[in-house]
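A protein chain is absent from this complex, but the other protein chains hold their places.
Lettered A and B in written order, each chain numbered from 1.
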Amino acid sequence: MLRFALGSLLAFAGLAQAANELRFTLRSEPKTFNPLMVEDESSETIRYLTGGVLIRLNRYTQELEGELASKWKVLENGRRIDFELRPNVHFSDGTPFSCDDVVFTMERLMDPSLHSPVGDSFRSAPGAVEAKCVSPISASVRFPAPVAALALQFDQVAILSAHSLHKEAAVLGPFMFGDYKPGALLVLERNPNYWKKDSNGRRLPYLDSIRLEIQSNRELELLRFRRGELDVVNKLDPDMFDRLSSEMPHNVVDAGPSLDSELVFFNQVASAPLPAYKLHWFQSAAFRRAISDAIHRDDLVRIVYKGHARAAAGPVSSANKFWLNAALKPALYSEQVALDELQRDGFHRSGDTLMDRDGHRVEFSMITNAGNRVHERMLTLIQQDLGKLGIQLNVLTLDFPSLIERITRTYNYESVLMALTNVGLDPNDQMNVWLSSAQTHQWNPNQKTPETPWEAEIDRLMQAQAASQTAAQRKVSFDKVQQIVADQAPMIFLVNPNALSAVSPNLKNVTPGLLRPQIYWNVDRLYLGSGYVSQK
Amino acid sequence: MATILIRQLRKILLTALMGGLLGATLVRLGPGFGTDERELDNRLNSDSQQAIRAERASENNIAMFYVRYLAGLAQGDLGYSHSLNRPVTALLKERLPLTLLSLSYGVAGGVAIGLGLALVTVAWRAPGSNVVPALLSGLCLAVPAAVIALLFLWMGTGGRWAIALVVFPHVYRYAKNLLTAAYQSPHVLAAQAKGLSSLRVLLAHVALPAAPQLAAIAGISVTLAFGASIPIEVVSDSPGIGQLAWRAALERDLPLLVNITILIALMTLVVNSLADLALANRRPAE
Partner (left out) sequence: MSRAQKLAIAVLAAVTIASLAAGWIAPSYSAQFRESISAPPSAKFPLGTDELGRDRFARLLYGTRVSLLLAPAAALLSTLIAALLGGTAGYLGGRWDRLVASGIDLFLSLPWLFLLMAVRALMPLNTSPVASVILTFLLLGCLGWASPARIVRAGTRTLASSDYLLQARAEGVAPARLFWNHLLPNLKPILAAQFWISVPVFILSEANLSLLGLGVAEPLPSWGAMLRDLENYSAVLQNPWMLAPAVLLVAVVSCLKLLLRSEDPLPC
């Protein structure tokens, strides 16, 4: 009885590992298994592991590769894309894959009532999307207007079966749904019908299964990795990375700066419930640039990120080599330069306090999400940096819904420290950040017409890059956007955190990339142990 | 007796439902209600953003929401959790057993340890027998529940034993006082003077008369244990009701929060009623 109980305990704890099973965690319960409605990170992980796509962005080479589509062609200046599909491919339940499934998926995806974030990425203009079968193995999709980086968008579109009775459970990816214990565990089993084979003709994936435990406690996750109960830890915190690298130096991976940014922005909404004099400060580019100059980015990198980050120059990470405006450099910390800028804008020091031209003490608040230790530490450092200028910065951590309400509805905030997560490389992904009419134009959203000349210019340039025919032309426009952002500082970009992971030495064929998922982007070729490969 | 029981049950039910309504009102009027983190997703266009805001519109009128909820409750439908995208019934079915199991372990463990240490201190009266229990009890009372949970995490064991450590000091303290008073009562002294064995004195003359009050202590332990379960489940990532409650509060998930509030209210009311009943039975003996 005791042995049975102990065995059950061990099995539940995951110590009894199935042969060739990859184990890592999801930070939260997946909100959906419908690949068209994926928005949270956990659901995105499931989609990546189970979904078959027509075109895949290779996370390592950052080149597009044909998956379910052996060939594709972008026509009509990005308005239409034709696919030649691979023959003899089947869903995990044996249902054959054909162009019907592509058409079905596109029709579902572009249904306006679905409000799919992936669907919205394709929606460059109103109007219906036409998807049709040219032959059983060729499909054509036509949009009402050109879509920038059209082929790249299909990396996020997992093809659904038009005919299978299992609906979303019938998948084309390397793994399919297995055991699911809500709140605790999801096991993905090897898809026996996965179309891909290795160079020796052996059917992929090599792994038998993937065990995903739902675990939000990062310390517990690290503990379990140390004990060998997990094979991968994604997105390690910098101090966890350092701890682990001192104990297990060969098990940690620092892939360099990620695409994500940490940034600060000020409230510039005219109708915000703030004193007029504060709004005036925040609407002054000189004030914003001075704040940017007063923040010690190198200290943020060194102290908060333990060196595992890079000071940011703008909205594009240094990891995004093509789209980065290389002429831009991160603002150098200089208290004097900041003070000079403020003085030119009418501010002055009175003892240890900074005052504006009307005699108001410069004091404002900065909010961020509670429970994020990295943000809390950054805020504390920024508080001290601005204190040297005589600015009283009050920091406030809020639970996420309260934060969202202030930023998107009541506009009852002064400044915010938050992260900008970039899923992809293309600047079109940031369209709704830079367009002044967009809801996520965070510092002053939903403008009927651009309220400043520089925002009008950004609108024009973003639309120009979306309509441009070549990447080189698009880059010219987007480089100008980055320059304007650097000059006007509506968002003060602080750092690009590095992509930090931990990998068990038992996991083979790992080649970490910069793009998510950094470690298991080639999950169909990963395997565990000393050369074991699935015979299934 | 049956009438009293029915009246009490009715009172419990009404109070619990009132608790649900108050809890829902609190959440509805609180900051951040109706927001969704998808509003920060810059891939979504304005139509989608508007659709997201409209999703929770049915919860804006709290009175109508609660009437609909009660109508659904009458048919066994507890509503739908938008934060976890699943029916609340299914969520509670999955998580309640885990919490009940943790609470059972925690309360049983806490009562066993507390009672055991109290007996050691009182019944055997060896010199210094109260030092170690008092120190242990004091230590566990002084450490926050979440820190105790962290300690168990480090050791690789579950949060349920953390609950036991939160509960046992209270059980120990009350049981010690109860048993001390019982041992000083005249009939026990008489039994000891007559030469009855320690075990017989303990079982027949101390424990038996004190049983209702000990039951009351066990009842209070349940409330203590549940209060501790929220930080413990959050820290140790245990997918129980405590973690669900925390999640529901963070995400302003009204259907989920209402149900959990009613569940907690029912538990608190039942436990307190039992405790009151036990103590009401004690009083005639004083």
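To be clear about the criterion, a contact is a pair of C-beta atoms (placed from the backbone, for glycine too) under 8 Å apart; a residue touches a chain by one contact, two chains touch by 3 or more.
Predicted model only: the values in this text are computed from it and were never measured.
A.B. asks: Identify the residue among B:82, B:160, B:173 or B:205 that touches the chain left out of the display.
C.D. replies: B:173
A.B. asks: Among the options B:62, B:119, B:191 or B:220, which residue touches the chain absent from this view?
C.D. replies: B:220
A.B. asks: Would you indicate which residue among A:135, A:350 or A:394 is in contact with the undisplayed chain?
C.D. replies: Of the candidates A:135, A:350 or A:394, A:394 is in touch with the missing chain.
A.B. asks: Write the list of chain B residues that the hidden chain touches.
C.D. replies: With respect to the unshown chain, the touching residues of chain B are 11, 15-16, 18-19, 22-23, 26-27, 30-32, 138-139, 141-147, 150, 153-154, 173-174, 177-178, 213, 216-217, 220, 223, 230-231, 234-235, 245-246, 249-250, 257, 260-261, 264-265, 267-269, 272, 275-276, 279.
A.B. asks: Which residues does chain A use to touch the chain missing from this display?
C.D. replies: 219, 223, 239, 243, 247, 299, 303, 363-365, 367, 370-371, 373, 376-377, 379-381, 383-384, 394-399, 402, 412-414
Operating definition for what follows: only the chains that are shown with their structure count from here on.
A.B. asks: Centre to centre, by mean C-alpha position, how many angstrom separate chain A and chain B?
C.D. replies: 39
A.B. asks: Would you mind writing out the residues of chain B in touch with chain A in their complex?
C.D. replies: Going through chain B, the ones touching chain A are 31-49, 51-52, 84-86, 90-91, 94-95, 150, 153-154, 156, 235-237, 239, 250-252.
A.B. asks: Given the complex with chain B, which residues does chain A contribute to the contact?
C.D. replies: Residues 29, 31-32, 39, 112, 115-118, 120-121, 123, 181-184, 214-217, 219-220, 223, 227, 399-405, 407-409, 429-433, 437-440, 446 of chain A touch chain B in their complex.
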